[in-house]
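Left out: one protein chain. Kept in place: all the others.
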Amino acid sequence: MQVNDTNKEFRPLIVAFCCNWCSYAGADLAGSSRLSYPADVKIIRVPCSCRVNPMFILRAFQRGADGVIIAGCHPGDCHYTSGNYFARRRMTLLFSMLDYLGIERERTRVEWISAAEGAKFSATMNEFAETISRLGENRRLEDLRCKE
Amino acid sequence: MQRINDDVLNKCRDLIENGTCDRVLAWEEGEFCYDVTPAVFTGDTLGKMIYDDFCAANQSKYLIDESHKEGRIAALLKPCDTYSFNQLLKENRIKRENVYVLGVPCDGKIDAEKARGLGIKGILGAEIDGDTVAFETIYGKKTCSKKDVLHEKCLSCKGKKHMIFDELTDPEKEPETAVPENGTSRFDGVSKLENMTAEERFRFWRGELSRCIRCNACRNVCPACSCRQCVFDNPASGVSSKANTNDFEENLYHIIRAFHVAGRCTDCGECTRVCPENIPLHLLNRKFIKDINELYGEYQAGYDTALDAPLTSYTKQDAEPGIVHERGVR
Amino acid sequence: MSKMYKISKERLDELYAAVSAVKSLYLPVRSGENQSEFKKWSDQSDVCLDSLNTVKSAKELFFPQSENLISFKVSGKDIELVEDRDPSEPFVLFGVRACDAKSFSILDSVFLSDPVDTFYKSRRENGTVVTLACRAPEETCFCGTFGIDASDPAGGDVKTWLTDTELYWEAVSEKGEELTKLLTGILSEADADADTKAVDDLKKNTKEILARLPLADLKLDYFSGDRLNEKLNDVFYAPQWQELYKSCLGCGTCTFVCPTCQCYDIRDFDTGHGIKRFRCWDSCMYSDFTKMAHGNPRTSQLERFRQRFMHKLVYYPANNGGEYSCVGCGRCLAKCPVSMNIVKVIKAFGGEKA
Partner (left out) sequence: MNNDVLIPQIGIVTDIRTDTPDVKTFRVNAPKGGKCFEHMPGQCAMLSMPGVGEAMFSITSSPTNREFMEFSIKRCGGFTEWLHQIEVGQAVTIRGPYGHAFPVDTALKGRDLLFIAGGIGLAPLRSVIDYCLARRSDYGKIDIVYGSRSADDLVDIDEIRNVWMNAENVDVHLTIDRPQEGWEGHVGFVPAYVKELNFDTDKTALLCGPPIMIKFTLASLQEMGYDKTQVYTTMELRMKCGVGKCGRCNIGSKYVCKDGPVFRCDQLDELPNEY
């Protein structure tokens, strides 16, 4: 793991793919409950966690994300019955592959956050942002053309 | 040198003469011993048909088109090809009734590039005698051990048993079960990488993938890559399929391609065989296969068309993605 | 004839270092198992002068696989052009075989004809080409078919020959003389008798091997220059294509390893804060090569396969005084996933001496 001590100013860009039915509502709840989470977390609402295609995740990294998190309904609670079960397998394999290619494993994460878990949403995002800050800028899966 | 077994040739002739088939998918000889080309033969051209230790190509992908033509085609399929054939059947890409699968035995196929790597250059012909290959070259006769010049896919052969066939040309030789040639060593390459540090793995893959010239040979030869239009050929997708622009695009292409065939890849090894840059692409596919085996139970694509594929099924007890983080920090 | 110089094989690293001190030096460097590519030299480089063909040809140094043309900033209705050309600096391209050296003149007639491609031209002007004669041609070589002498490569600025002990060096152009001058402390003058004999022996030996290569008899009579235009349609509609194309996978391997393939695409990449316009190699074997908004004139692989060989053996020669757009390097023979290549095409049209 690379620890970025030299650049204290570094603010990670985090992309969070949130399931419309649970996690996005969880984010809403976090907001309305005045629970804070870093402004550097950019939320992209998806109809279900299984809508997240591996291409989305890689594209996020290409466009400057330093960490990508996918948040969906708890297993068993999927609005579409089983979407998150499929997502779970896909993301497990994809993350394992990224790890295999030497890309820091901490940069990707899946969390199950329900509509009632505003506090969990806030805590997860804070903790993830913290991890990514420690890790520093995404170098191994960056596209230099996209850097300004 | 005779380049086809009489039994195989006669069997094909019979199939055409008795009306079972009207053509045969096999190989045609080239300029030297190794540059054989997949080709379709009719009754008139059967004399040019060959099948020997240089016929390495996986023929099953050609059957997508061939099986949708009129008539019935006999296809010479090696044991490993039958996995891909089965997988394509499962995906409804091949019209089964239009193909007569003629299972041919395989003793491992020879890779001329590996011979060149051993310093055997200017290859004109070869005589194979058991485990020894005697190459006739511009610079004289050179011999080597057959296993030193086998294709990567043959070194990790899944077994000599055909998964599907209408007839075998050599039923005596057919084993009861598929026994991997080299035990479990198929995943040794993956394990070796897994045991490296992330930094080492990153450097390894950059070294390999940076050679990619975006020729798309791996995709076009892959029996699992049978999409009518590939995402990498869609200009609206914003990826430049043929442009070797930078590291990211190389990573993206290979990760997405391997992911897209995960659970469907039979590990036929064609991607590695055709790569002009000798990138060990099988190490990507085998990583997925190994993970699937470890996390969701042993699964071999193309083994049984009735089984649920690992990425289109699930159990409630599946491992969480966090397992990737928990597997020991390397 | 210009003066011949030499340097002992053991001291080649000194030569590389001396060249590198003045200009970037590109030469065949090990890349992956048993293969080589033209790469920039550093003292860490695993140079392999004994490799015959690099995977990609030397054309990449003049016509890179991908290069930036210009960038744009778009705001509202306005567009601003932003200079974004990859800079070209003086360089030396060392270890170019006769076939690749010949390919430069074929590329020249495309890129340097009016209107000149300035991207290519500046690299051509900046590049000094040091050729290396072949000693051990392979079965896939057929440069002789195109009148290329692998033992005495033309088309470079310096010719070199590598024996078991020495590298012999002879400048054949002004640029070559300039480079030689920079290396006076490194190169020593060759002996008029003994060294000339060593080079002559090497040439003679190579010629003997070339004469007995399996493809030495490959002839292009069917595609001979003067009758090409009238025969163009005969070749185009010939029944041979119906069979030849069938195994083709439609990948771009042959195109991308070919030293003379020069088709390109121009594409835009949206970086999120601007548009980068770049050009990249393209392949007529790809299904989208001729695709337009309202249709595609070449919808089958037969048509695309035919285009590639028609271009090399008929169209290009018809426009260039009978010169073919192939140099017989044999890369496509070694690399095609299904071993379908230009030699098989030539032979299907009766291209062998009776």
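Some observations on this one:
A, B and C are the chain letters, set down in written order, and residue numbers restart from 1 in every chain.
The working rule: contacts are C-beta pairs under 8 Å (C-beta built on N, C-alpha and C of every residue); 3 or more make two chains touch, one makes a residue touch a chain.
Note that the coordinates shown come from a computational prediction; the quantities given were computed from them, not determined experimentally.
In the full complex, the chain left out of view touches C.
Of the candidate positions C:T165, C:N229 or C:Q242, contact with the hidden chain is made by C:N229.
Contact with the chain not shown here comes from a single listed residue; of C:S103, C:Q307 or C:S339, that residue is C:Q307. Annotation: of C:V22, C:I79 or C:A192, C:I79 touches the absent chain (contact as defined above).
One chain of the complex is left out; on chain C, the residues touching it are 69-70, 72, 74, 77-79, 81, 83, 85, 110-111, 113, 115, 117-119, 229, 232-233, 236-237, 262-266, 268, 270, 275, 277, 279, 282, 284, 289-294, 297-298, 303, 307, 310-311, 314-316, 318-319.
Operating definition for what follows: only the chains that are shown with their structure count from here on.
Between B-C and A-B, more contacting C-beta pairs join the chains of B-C.
Separation between the centroids of chain A and chain C, computed from CA atoms only, is 47 Å. Taking the mean of the C-alpha atoms as each chain's centre, chain A and chain B sit 36 Å apart. Multi-chain contact residues of chain C (touching two or more other chains) are listed as 269.
Chain contacts: chain B has residues 245 touching two or more partner chains.
Put simply, chain A touches chain B in their complex at residues 1, 54-55, 58, 62, 75-76, 82, 85-86, 88-106, 108-110, 140-145. Listing the residues of chain C that touch chain A in their complex gives 269, 271-273, 276.
On the chain A side of its complex with chain C, the touching residues are 63-64, 145-146, 148.
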